[in-house]
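Shown here: the complex without one of its protein chains, the others still in place.
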Amino acid sequence: MTKVSMNVNGKKVSRDVPDETLLSDFLREKLRLTGTHVGCDTSQCGACVVHVNGKAVKSCTTLAVSLEGAEVTTIEGLANGKELHPMQVAFNDNHGLQCGFCTPGMIMTSVDMVARYKAEGRKLTSDLIRQELEGNICRCTGYHNIVKSIEDASAKM
Amino acid sequence: MYPTKYHKPASISDAVALLAGNDEAMILGGGQTLLATMKQHLAAPSDLVDIRAIKGMSGISTSDTALTIGAATTHADVAASKEVKKLCPALADLASHIGDPAVRSQGTIGGSIANNDPAADYPAAMLALAATIVTNKREIAADDFFLGQFTTALEEDEIITAVKVNAATKAAYAKFAQPASLFAMVGVFVAKGAAGVRVAITGAGDDGVFRHAGLEAALTADWSDSAVNEVAISADGLMSDLHGSAEYRANLIRVMAKRAVAAT
Amino acid sequence: MTTGIGNPVKRKEDRRFTTGRGRYTDDVRNDNQAYAAFVRSPHAHARVKSIDTKAALAMEGVIDVLNGKQLTGDGIGNLICGWAISSKDGSPMNMGAWSALATEKVRYVGDAVAVVIAETQALARIAAEAVEVDYETLPVAASLTAAMAKGAPQIHDNAPGNLIYDWGLGDEAAADAGLKAAKHVTTLDLTNNRLSPNPMEPRSAVASYDAAEEHYTLYTTSQNPHVARLVLSAFYNVAPEHKLRVIAPDVGGGFGSKIYIYPEEITCLWASMKTNRSVKWTSDRSEAFLTDMHGRDHVTTAQMGFDENGKITGFKVDTIANLGAYMSLFSSSVPTYLYAPLMSGQYDIQNIYCNVRAVYTNTVPVDAYRGAGRPEAAYLVERMMETAARELNMDPAELRRRNFVQSFPHQTPVLMAYDAGDFPKLLDMAQKSADVAGFPARKAEAAKRGKLRGLGYSTFIEACGLAPSKAAGSLGAGVGLWESAEVRVNPVGSIEVLTGSHSHGQGHETTFAQIVAERFDIPVENVSIVHGDTDKVQFGMGTYGSRSAPVGMSAVVKAMDKVEAKVKKIAAHALEASEDDLVIEGGAVKVKGTDKQMLWHEVGLAAYTAHNLPDGMEPGLKETAFFDPVNFSFPSGAFICEVEVDPDTGVTEIVQFVAADDFGTIINPMIVEGQVHGGVAQGIGQAMMEQVVYDDNGQLLTGSYMDYTMPRAADLPFYKVSHQVTPSPNNPLGVKGCGEAGAIGAPPAVINAITDAIGNNHLNMPATAHAVWQAIRAGKSAMAAE
Partner (left out) sequence: MELTGEYRIAAPRQQVWEALNDAEVLQACIPGCQELEKTSDTEMLAKVTLKIGPVKATFGGEVELVNIDAPKSYTIQGEGKGGIAGFAKGSADVVLAEDGDDTILTYNASAEVGGKLAQLGNRLIQSTARKLAAAFFDNFHERLNQSTPEDA
């Protein structure tokens, strides 16, 4: 057991956990933030993506104990109180989700994607969005409306 | 996962001390391969020695003609580095296509090279660019470093600290991704520089990354995609699996070599 | 009113999903939570000689290790297939015994032999590895060829030669005669590749047992919790129905794979009683690949005859279906009644015969996967039409037009009576949308860039809205296929609809609310949809076979009819008006031509205060209804796929995908289009990427996303989706169902396009770059040989 402290969605949290605890388990089981999902075990589906120190990370392939002092944002922490993040709004506006299981990871990846392109001053086209989504799998939507959602939010973020 | 003990040494000597005499301890870099393997219960290290916090392990420094990239530098940082883009844009481009954005923000160049997965991208770049692998003990030429799939010249408690890459006058990497994993099914890195023309191929070989003498000879004589057409590319020694026969991989080597050359 | 039928109302359920507040089965954690891990066979076929649990039981935190003999000893019944199919000779299907935990023999890699219950999930998994099972390995039949070979290993004793049934539909003599009379006969051999459904949420079950009440509660990832309860109760003897509550909360996709009852749910329920703990099991993806039911997996040889005008004279089909190691819940119906009756496609074919043999193999069971039987039929018929057109040197669209059914209802020789449609118009719409006229120019332009461009059609039909109970019963179904609904108007006028349909991504909370909002002219926000809990909702049949709208919504409509009748009685009484003069609009019940009205909530309140109801009327405003359709519904579509192939690598890019569909009435076009997008993506996945591969020893080689190719965003295009509406006359809304069309129609369109591009018709799915490259080479050498 190791005591790990981090800042999750703006709140400081500390828990004693076995060293092998993955960040996804830490969030889901220790903090009961069950919006972060686990959809595969080979780090490919992206349902578990959260932000660690401002970068998109697959929480199923990250040890919680390695994140002492880190700033973590999960899907539960994306909205500003009752006001949804533009990406969350765009997914609703554009029907970018169906079963909702991949959605938290999709949105966290998308927010990171748009932020990175904005920071680098690059334009995000639909082709680039599709490439950037290589680490996120959705089985329901055929991606059409996910790409539309990200294009939409990108214009508003 | 099986229980393990996590360590985050602050120095190389602390890391070495943790590894010494413990066969079951493993070095943890970005963890994008190791943690995935541990989740499957196919690896059970007693101790994980996370070398990312060691001073000097991350970051990129340059001279006029060479890059030194710290072993714990992430793929995303290599891809975004102005220095890498300037001195060796092919390497930045390669890094920008490893895995996916979340993997790139965690995975490290040292981890990739030490693992020497037969479908990893970096080993092809190291070999083609005649890079030098710097460890806590010595400097190893790429030609002497990659010894077959998952096999390197690294000794038990030897830790990669950095790689040194010389700028090439021409270099490019063309990858054909395996459709499911998006790992390289065939990746061809072509480079022309002080070390001559070097062509390294990943993903395709039955025993990991290798250099292709025929392509190197042809491109030494004539650096053009048409020169590639004249080279015999044998399927012998190439991998055959669900995703592609050895013949298909041989074909892809030619096509990717042409595309890489054309991109320079 | 912008929230009623036909409006793209934004989904009400999205807020919880986009904020991480969805509640899926694995999110449930009870107070006394323990965790299950299964001990699974690494062998595809073996006798279980002994199970040594000592080491596992000795681990601290391990609560119990349970095996199959204990399970059957407690009277837990075998898993069954619920649709009885008889062979041509009248003999019943040969269903082998399937225990939730194997007792004597394991028959596929992943077959469970024991379960460990422990304090944590990690520990349960570690302890499961410590259970020592001694297997005596047996010869393996992992493929149809191996299973049907002379002297093949016998997988179940009661299925000689591994044959489950040898079944036929249609008139064989007539089909033979039709072929004999033909001017041209096209023969085609094809394979329908085996797929893994891969909903993104892995299966999960959380079972708890209340010893005082002898009552069980099961949270599970199910598409039909009611049928799950019925089967768990009636066949597996877990508990009587009133002692078992099944809840399917938010479910992260199903695509058919979550229709069935799986061994894990049965085992968790039983284990919760044995250990007196809440028992949770959540599959990881590796386990899902091993144990989730697969889909498709047919090999077929077929002949179609044509007269001198290109009219079809006869169609004869011989199919062998791989059902895996056991017969899953609906598995028998998929290659029979969900397949052969679709052999007429959109065409007027008088002579059809379809023979189907179903075979056991040492692989995970195969059952319904999005489309279930209909994609296999559409693939065969539409590949056949395209191949015939090439052989006859005819425009493939023209050949189709010459054979289209022109009037409705249309009775085929294979059971089905098509309800409504306009196939020529649908094809026109698709051709226009795809700019087929401009294709030759695009092809020439692509050729200049060294690319091979091709165009492929698929004009397909499906049978949805499963379906008349009487007909299903006569064909062997073990359950009725109606649906139930309850509409509750609360005293304040808000409405709860309880439906036996189940949403696992389809957006029922929005679309079902829309039909209520439309009917009673109230805001969609004032309507909530309740589903997925057997304690709340009366018995229902669940969601599969595109049945939620045609059957589930129809039941809601019937219940609303009853509510409306009562509302009008109450209002007529209160307003002293005639019921015939009342209209419901603008949130009120109004007397036509006057300003007299009762606000909607006033009616609700009146019903419950019961101070002023007509004499003899019961208080309350809640009605239930069951809807049993008189027929299937028959959505039809015309898909056109255009591809560009890179001959150097075989890489195929879909440059255009047009889907013109006829779903009858559309409730929410945004959601319907979403269903088409997703279905087409899965169809493209089947056509170009996905395939389950077992080696000869029955080892699964595509057991993770490293080897099983899931379609990703960069693999897929934007889709051009359009609709025409010919309402189905067989349900009150005129809807036909839209959930499966994409997956049914897309594969033949894609393969027809690629084979057109490369000039070689011999290409199996999945048409990976590797396969296409090989087909180009084979085509070249075939041409060179000629």
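Just so it is clear, A, B and C label the chains in written order, and each chain counts residues from 1 on its own.
Basically, a residue touches a chain if its C-beta (ideal position, glycine included) is under 8 Å from a C-beta of that chain, and two chains touch if they have at least 3 such contacts.
Note that the coordinates shown come from a computational prediction; the quantities given were computed from them, not determined experimentally.
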| item | value |
| --- | --- |
| Touch partners, limited to displayed chains, of the chain removed from view | B, C |
| Options B:G70, B:G99, B:P118 or B:G187, residue touching the unrepresented chain | B:P118 |
| Sole contact to the chain not displayed, among B:N22, B:T37 or B:T264 | B:T37 |
| Given B:A25, B:L154, B:M239 or B:A260, the one touching the chain that is not displayed | B:M239 |
| Residue among C:L290, C:M304 or C:A321 touching the omitted chain | C:L290 |
| Interface with the undisplayed chain - residues on subunit C | 42-43, 109, 129, 286, 289-290, 695, 697, 699-701, 703-704, 706-707 |
| Contacts of subunit B with the absent chain, listed as residue ranges | 26, 33-34, 37, 40-44, 115-119, 148-150, 206-207, 239-243 |
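The working rule: only the chains that are shown with their structure count from here on.
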| item | value |
| --- | --- |
| Best-connected chain pair, where connection means C-beta pairs in contact | A-C |
| Whole-Å separation of chain centres (CA-atom averages), subunit A against subunit B | 28 |
| Geometric centre distance via CA averages, subunit C-subunit B, whole Å | 43 |
| Residues of subunit B whose C-beta touches two or more other chains | 1-2, 40, 181 |
| Residue numbers of subunit C (touch at least two other chains) | 122, 286, 705-706, 710 |
| Residue ranges of subunit A in contact with subunit C within the complex | 18, 20, 28, 32-42, 44-45, 47, 74-76, 78-79, 84, 88, 91-93, 95, 97-104, 107, 126, 129-131, 133-134, 136-147 |
| Contacting residues of subunit B [partner subunit A, same complex] | 1-6, 8, 28, 31-32, 35-36, 38-40, 48, 50, 52, 76, 80, 99-103, 105-106, 181-182 |
| For the subunit B and subunit C complex, residues of the former touching the latter | 1-2, 40-41, 176, 179-181, 183, 242-245, 248, 251-252, 255 |
